[in-house]
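A protein chain is absent from this complex, but the other protein chains hold their places.
Note that the chains take the letters A and B in the order they are written out, and that residue 1 is the start of every chain.
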Amino acid sequence: MDLSVILSGQLLASVLVLASLYALVAIGLNLVYGTMRLLNVAHGELVMLGGYVAYWGFAQWGISPLISALFAMAVAAAAGALIYIAVIRRLFRSRFQARVEANSLLVFFGISIIVQNVTALAFTANNRGYSYLDDVIAIGDARIAANRLAALAVASVACFACALFFRFARSGMAMRAIIQHREAAALVGIDVDRINLQVFALGFALAALAGALISMTQTISPFMGFPFTVSGFVIIILGGLGNLPGSIFGATILAAVEVYGVTLISPSFRSILVYGVFIAALVLRPQGLLGRPIKAR
Amino acid sequence: MTLLRLENVGKSYGGVAALRGLSFAVDPGEIVGLMGANGAGKTTAFSLIAGTQRPSDGEIWFDGRRIDGQPAYAAARMGIARTFQIVRPFGGLRVIDNLVVAALYGHARERSRGVAEDRAREILGEVGLARDAARLAQTLTLAGRKRLEIARAIATGPRLLLLDEVLAGLTASEVVEALDLIRAIHRRRNLTLVVIEHVMRALTQLCNRIVVLHHGEKITEGSPAEILVDQRVIDSYIGATKR
Partner (left out) sequence: MTRRGQSVVALALAGVALFALLPLVVGPYALGIGLGLLMWIALAESWAMFSGLSGYISLGHAVFYGVGAYATVLLWQVVPLWLAIPLSGVAAGLLAVCLGWPCLRVRGAYFVILTLGVSEVVKYIVIRTEAALGRQGRLLIGTPSLTILFEAMLVLAVVSMIVLYMVRSSKLGAGLLAIREDEVAAEAVGVNATALKLLAFTLSALIPGMVGGLMILRSTYFEPLQAFSPTTSFTIVTIAILGGTDEVPGPLLGAVLLVLMSELLWARAPEVYMIILGVLLVAFVLFLPEGLLGRAQRLRGPAKS
């Protein structure tokens, strides 16, 4: 394999685009985990839904996916809030406290199955795609489609906005406080329940945004969600559970592994590569490359 | 021949040393107290002995064998039992089943469930939980859970029992009962005890010897009478007493 290909700007551009999208997915997942210790196995389905909203908006009414993204975010936020109120709160209050973790996994698992099949019912299981901002733009020696550039731009802005939110906004700081120490946060007067609600809304919205952006760059299908869930988990493990800036770091690493790995081996190994990193990360270094040492036991 | 010996044991988390150069020994049949302000390193010492954590430095010897770094289940099988400061019952299991597990897997290694259940009933009678044998452990009151914690530790058939603040949260009369119970257990089962307590009366009434920790280091050890008048102990922990 030609070294110049590997070092090219082309691949670097691919890594950046993928990393920015992955970061969005991971931040949402990490937020929910960090504040509530819940692993949302259905997170990828939100990405998928965001993609379908954007697809539908464009295919039916010619609305730009960049606009539909906002709508998708709103819908996802509402869904997140609903799920928190109707499902998660109930779990937290159940009699079987020792099994909240296990039960939450099952619940999210069930939700993911429901969402996948409802979508398949509504849209059929076939791949869907559309063309938007297809023109290729040249930057240096990289040729990149305008839609991917747009995805990178929007995703980066969103990540930056998140960073600002967590740093300066009251809710954002409250979220960080809860991630650090839930009981202490409650003791200083933070309304943990309300923040949890916001966390779900925000986390879901970010995933939907990622999905809308992704739908510009690749075909979508009702069952595309799970690989994103796995990627999300790999990233939050690499970057550290509850470590929000770490998610961006982890996203970059995973994107790099994927893009360069696929280039070196073959595209059909992509899944094995991602899952392989996933398993290795969980088993070898559950605290992440950046995280505080926690034992996964 | 000493049963338990710590030699220069240390434990650090990142840059923070929870324990430094801790050395003391416990002979069979003794009741040794471990005393000190919160954060002095007492529970850390227990965790190192019981195998929940491994020491960063030093050696721990039990019955002539080196045990530092062993996993917790190995320590239990060798005959070291412990209670947790915040009790950890098997809430969803019945009270008696809590003990049955301990009897089957602990140092006693009972062969069959039937034998294990018999021993469990016996111990439940000793600690006063006989009536609650069939209840789910999570339905017990705090005092009941504390008894269960002790009972479960005993069910493993240990030679060394580490009691971590078992009196915390009990009323004055419950403390008296608990002390009687501990003394009875010690006598009847020929156990060796190491006890972490903040209740001074318990330490002085129960222990032959007390080891005093401060900021992760041992500052002195001796009989209860010696400890109470030791200036270093007064400065770090007791405060001036009017007695």
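The definition used in the following text is that a residue touches a chain if its C-beta (ideal position, glycine included) is under 8 Å from a C-beta of that chain, and two chains touch if they have at least 3 such contacts.
Just so it is clear, the model here is predicted, and its values are computed rather than measured.
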item: Selected from B:Arg5, B:Lys42, B:Arg119 or B:Arg152 as touching the chain missing from the view; value: B:Arg152
item: Sole residue of A:Leu18, A:Leu66 or A:Val107 that reaches the chain not shown, by the stated touch rule; value: A:Val107
item: Omitted-chain contact residue, chosen from A:Ile67, A:Val118 or A:Leu264; value: A:Val118
item: For subunit A, the residues touching the chain missing from this view; value: 37, 39, 41, 87, 90-91, 94, 96, 98-99, 101-103, 105-107, 109-114, 116-118, 120-121, 226, 230, 233, 268-269, 271-272, 275-276, 278-279, 282-283, 286, 296-297
item: In subunit B, positions touching the absent partner; value: 50, 52, 71-74, 76-77, 81-82, 84, 88-94, 97, 100-102, 104-107, 113, 134, 152-153, 155-156
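Assume only the chains that are shown with their structure count from here on.
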item: Whole-Å separation of chain centres (CA-atom averages), subunit A against subunit B; value: 46
